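A single protein chain has been omitted from the complex, and every remaining protein chain is retained in its original position.
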Amino acid sequence: MREIGEVLRGVASKLLNSGEVDLVLGYTRGESSHVSVPYVATSPEETGNLCFDGTSSMALSKYLLQDNFAGKKTALIVKGCDYRAVKLSISENRIERGQVYLIGVDCPGMHQSPFCMSCEYKSPPADAVDVLLTGVEAATRLEVSSHRRALPEIEAIERMSEHDRFEYWKRQFNRCKHCYTCRNACPVCTCRVCLFDRENPEFIDAAKDQLAQHQFYHVIRAFHVADRCVGCGECARVCPEGVPLHLLHQKLQRELDKFYGRYRAGIDELPTPLSHAHAHEPDFFGKVGKQ
Amino acid sequence: MKIGVFICWCGSNIKGTVDVEGVASYMRGLPQVVYANDVQYLCSEVGQSEIGRAIDEHNLDRVVIGACSPRMHEATFQQLMVSKGLNPFYVEMANLREHCSWVHTDKEKATAKAIDLVRKAVAKARHAIAIFSEQLEVRKRALVIGGGIAGIQAALDIADAGYPVDLLEREPSIGGKMAQFDKTFPTLDCSACILTPKMVEAAIHKNITLLTSSHVEAVSGYVGNFSVTIRKRSTSVRAELCNGCGECIAKCPRKVDNEFDQGLSKRKAIYTLFPQAVPNKPVIDRDSCIYFKTGKCALCKKVCTTGAIDYDMQDELVDRAYGAIVVATGFDLNKPQNLGEYHYGQHPDVITSLDLERMLNASGPTSGKVLRPSNGQKPKRIAFIQCVGSRDKHKGNPYCSKVCCLYTAKHAVLLSEKYPDSETYIFYIDVRAAGKNYEEFYEKARLQGAKYLRGQVSKVEPLGDKDNRLLVRGFDASLGEQMEIEADLVVLATSIVPKTDAKQLGSMLGISSDQYGFFTEAHAKLKPFETQTQGIYLAGVCQGPKDIPEAVTQASGAAAKAIIMFNKGQVKSVPTTAIVNQDLCSGCMQCESACPYEAISSEQVSERAAGQTRQRVVAGVNRVLCQGCGACAGLCRSGAMDIGGFTHRQLLAEVDSL
Amino acid sequence: MRASIKTESLESLLTACEGLANKYRTFVSTSEDGVTGFRPLDHMTKEQRQAAATIALDNKPTVGSIKSFFFPDSEIYIKFARQGRKVEQTKLEVMGRQLILGVKACDLKSVEMIDKVFLSEPVDNLYLEKREKTTVIAAVCHQFGETCSCHEFGIAPVASAADLVLRRGSVDEVYLTAQTAKGEELVGDLLAQGCFVVCEHMPRSVYESASPQLSAMQVQKRMDELFESPLWDKLAKTCLGCGTCTYYCPTCHCYDIRDFSRRDQGVRYRTWDSCMFSNFTNMAGGHNPRPTRSDRLRNRFFHKLNYFVKKHGELACVGCGRCAELCPVGISISSVLKEIGGDLHES
Partner (left out) sequence: MTQNSFEPKIVAFCCNWCSYAGADLAGTGRMKYPENIRIIRVPCSSRVDASLVLRAFQNGADGVMIAGCHPGDCHYDTGNYHTRKRMVLLKSLLEFIGLSSDRLLVKWISGNEADRFQVTVERFTKELKQMGAYEKARDLRCAK
């Protein structure tokens, strides 16, 4: 069985040769041998630099929102989670299906990613992508585990006293520098203008020494992705300060599942749970409900 | 920007608890506030001209009013702004009366709060944007829901004004509760004699269409342009063919309890609701009809000479558009089974006032004779119990049903005249006889021998004697002692309750109801006919207990409101609608599913970027459909969606000012 | 007259610093939730304290650089309050002296570079005050970290600008050598604490940098040729436009000045800003002279590798390797230096 990178390079150069696409957006080996970084191949020759392995975690669809991809037919390498992000972006009118050629890969799971351990959608649906590459050696696959087992931190935090929970997150948030890497790497943070970049009115204050502003940023962002998170885990991976942001999103997703039934962005169709509401849903604030 | 702040004393209503001068002088310290003053009555002529003068002198472009609730006088001040050539939404109100002076006593704290509230209003006014409303064409056709006296009156008034009306009635005939009454207080004229002419008038009126045996299935749209789906239930009788000869009824072998007579008599499975029913065409009650049960019988079909009987008749769904809707769905009377102490439902001689009403009626089950249901004998002693389920916080409703005192007096009078030898005892909490000639009528009842006993009844129980009479135990508050009355007949003044499905209709129409289920008027004092939903009006008991003249009054009032709108021919749309900032909008369209009015849909805009023109999707708002709830604005991630009068900027400014 | 002193372990140095708590607030490089950085000694957990022993002496700079001790991510200029129509300024509390332990030579070099900007006229007094009130103990590196390339920039492991240099002995013992008056003062303070002894000779542990050094001149020249190069568009295609590189780069020093006020009081403060943010050069009228990521990226590297050289005669990079390590998409100074090609080294 041929190594997936090889197949990938073949597909990519064919696409560029035939002129079916203008660009191939994938991954290449980073400066240090144990990382791979995003790469744009513009010619068949350049496709030689493409690779794919357990470090190719960046969600690439986000790049398509940038002007420098506008009007260019782009082939895009999508893992299961990436495909979900693409589908969401398409249904939210941010990406045109016609603008992209989807090279799906049956993802082996990224190295030490708790998400991948509990991932239910490693491979994009064969009929949804233009080509699906399989054959990543089973040996490299992470063993599948339950969401609970993969993310034990959530329960651990829930079990803490309120004081300890506060201290825990205070410590995490206070390292935040508002570098916005989590937002910029997030494949479902797709607003044209982010709320936190709004200048009139200014929703968030730029001071980096105020816990309140950190809380504001992370809570609001968690809300914006709560029902739209595709579980790629990039937010946590890219954070220079190692703030476990994914826990916030996954916590909210669990709550949503619990109260309003299971919904998976990029799998299930719109509307997302928070963008519609109905009489039959539970009421926690009524006379009987908790105050 | 030049802001003027005006603090109203409201006489002593605000000034009594809030240091109004202090508040005004604080405001003078705020940036952009160029004028601040306190005035005795801002809503008065004087107050208004004072504001007007200040606007001119200091050429103010924003005005902040510290006074009563905006729900009270916002319109007044918006008017003033318009007269000064300013946008009505450049005025902002701080609620210093309802939310401050009236609810607090500590002057210092109340003043501090007042300062906060006004500063908050100033902060909001600073970011006020001009808002305008659209003109909507009005569909000049009205729907009246409910064919009781209120509905009939409303329909007639609107029709007489020259506008088409559909009069919707759930039952096979219009007439409602009033048709069940024998006489009306205090004049004692026969209920039917004054009602039936109106029923007929409604039936023959060229502008009125009767829709009986029908109910509302769905409502959508907005003021001036509601679209309503009505279900005309199948009656199995083709009204257009039927000549109302009544042969079918005579021949029908199936007898069932007659609900119109409170089950005190029988009717056929094919029947008219009552002799003077309008329309006077029989209907088949499929649940009891033998043919529908067994497929046999079909006698009515055989005897019908016009072939009007049609067993295959189906329900019909009609969609109609209306400019205005009058809700006159009336009421029910609660069955006091839950009040075990009265033995109702356990002893046949414990009846409700409406039962008695039917007996007293010459065309009623007993042809006008009052008889004990248990043995058909004439009762000698009759005990009336008032407020059964009314004014009873624990087991009933806290409110007063309003009409019981008078109709009971009426019953006493009628009995004393029909049966001079009978005795009537009336147990009451107090007698409420406010109203023209009501007190006199109550007096008449006493003079004619009705014995009023002030005090509540603790128990009604069978005596167990041979003619099975009842013992009424009570407490005579005026004598301060227990008392017992042996009675042949006990009549309960059961309380008025809303129709059980009123709430359902309410949510279809988007009008709210109070904790009891009566529909809520737009303003308790000043808008008794309107609801919070423009173009929907209230008439009759569905809004709260009232007697016939009151119901008729409200009906005419509601009609007038509809007529006024029709005459204008146009209404203003809600000005405070959603606003999309299309530069910010990503076009994700998540707001579309959040909108309860389908007012949001996607639009294409073209923009130049990276040297090329591109189309992209953005959200667009239909300002006529949008009612300005803000569910979309609360949802929009980038804050591209906003609500006029309640923009992100304004709300943040308010929060920041506290 | 360079006084050198020794004690048996870093731990005893920390204890001594605690003894000086009323004079200095001490910050030591350690790790929190797996992220290395400087933490106040008085708020350290036992684990963090133990971790310090290795991290402070580690051959790798911490995630966050020490620039934040002199140029905090958020810093108040003035506090103001309003009484009616008149506005009053309220005094800022004066900062005490601080002691930073475990700094790397690269970071100190970066501070020298920022000095050139903030201490040249007009002097940035907020910055100056912090520089004066801070005593820096630099730990000598023994070998390169994975992403280190300080030697390329001619940075010796012994930080000449440090107030004191910390060397590790053959066992656990640590040696301190004062290099400035502030250093001497601290030596005095530490000796007074008891646990230190004066010593004559240091362990010789410094490696000799063999690798050829980058020529600022060559780099600057090469960059001049590349202003219109498609390279920047290529890089920009995968840039996320986040602030990681700038916020963690020890030589980046851009800031934004803002007001924050609620009700009747507020502050005017400065806070880090990043030239990679789309609104960095947004102007009041809405015009943005650097509208695309490509423009912004190019500007950043020109600032490091060209403009700074022209103005101050050296590259605005110390080879700390943070960008290489932290940029989620692998765009770093070293990767760019590779990309631009040509012989950039001293001949």
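Every chain is named by a letter (A, B and C) in the order it is written, and numbering of its residues begins at 1.
The criterion applied here is as follows: contacts are C-beta pairs under 8 Å (C-beta built on N, C-alpha and C of every residue); 3 or more make two chains touch, one makes a residue touch a chain.
None of these values were measured; they are calculated from a predicted model.
Peer 1: Among the chains present in the display, which ones are touched by the chain that isn't there?
Peer 2: Its contacts among the visible chains are A, B, C.
Peer 1: Considering the complete complex, identify which of B:K15, B:R62 or B:K113 is in touch with the unshown chain.
Peer 2: B:K113
Peer 1: Could you tell which one of B:S49, B:Q346, B:Q482 or B:S512 touches the chain left off the display?
Peer 2: B:S512
Peer 1: Looking at A:V40, A:V78, A:L252 or A:A265, which residue reaches the missing chain?
Peer 2: A:L252
Peer 1: Who touches the missing chain here, B:Y41, B:W102, B:Y311 or B:F475?
Peer 2: Answer from the full complex: B:W102 touches the omitted chain.
Peer 1: Of the listed residues A:E20, A:E45, A:E96 or A:E167, which contacts the missing chain in the full complex?
Peer 2: The missing chain is touched by A:E167.
Peer 1: Under the stated touch rule, tell me which residues of subunit B contact the chain that is not displayed.
Peer 2: Touch with the absent chain occurs at residues 69-72, 95, 97-100, 102-106, 109-110, 112-113, 116-117, 120, 503, 507, 510, 512-515, 520, 532-533, 576, 594, 596-597, 627-631, 633-635, 643, 645-646, 651-652, 654-656, 658.
Peer 1: Footprint of the hidden chain on subunit C, which residues?
Peer 2: Subunit C touches the missing chain through residues 260, 262-267.
Peer 1: Could you please point out the subunit A residues that touch the chain left off the display?
Peer 2: Subunit A touches the missing chain through residues 157-158, 160, 162-170, 173, 195, 203, 205, 207, 210-213, 215-216, 218-220, 222-223, 226, 248, 251-252, 255-256, 259-260, 273-274, 277-279, 281, 283-286, 291.
The definition used in the following text is that only the chains that are shown with their structure count from here on.
Peer 1: Hey, which pair has more contacts between C-betas, A-C or A-B?
Peer 2: Most C-beta pairs in contact, of the two: A-C.
Peer 1: Between subunit B and subunit C, what's the gap in Å when you average each chain's C-alpha atoms?
Peer 2: Centre separation, subunit B to subunit C: 72 Å.
Peer 1: Once you find the CA centre of subunit A and the CA centre of subunit C, what distance in Å lies between them?
Peer 2: About 32 Å, centre to centre.
Peer 1: So, what's the distance in Å between the C-alpha centres of subunit B and subunit A?
Peer 2: Distance between chain centres: 52 Å.
Peer 1: When you check subunit C against every other chain, which residues touch at least two of them?
Peer 2: In subunit C, no residue touches two or more other chains.
Peer 1: What residues in subunit B touch two or more of the other chains?
Peer 2: There are none in subunit B.
Peer 1: With touch defined as at the start, can you tell me which subunit A residues reach subunit C in the complex?
Peer 2: Those residues of subunit A that touch subunit C are 30-32, 35, 37-40, 58, 62-63, 66-69, 171-172, 175, 177-181, 183-185, 197, 199, 205-210, 234, 237-238, 240-242.
Peer 1: Show which residues of subunit B lie in contact with subunit C when the two form their complex.
Peer 2: Result: residues 28-29, 119, 656-658 of subunit B touch subunit C.
Peer 1: Within their complex, state which residues of subunit C touch subunit A.
Peer 2: Where subunit C meets subunit A, its residues are 32-35, 37, 63-64, 72-74, 146-147, 233-234, 236-238, 240-244, 247-248, 256, 258, 260, 269, 271-274, 277-279, 282, 292-294, 324, 326, 328-330, 332, 334-335.
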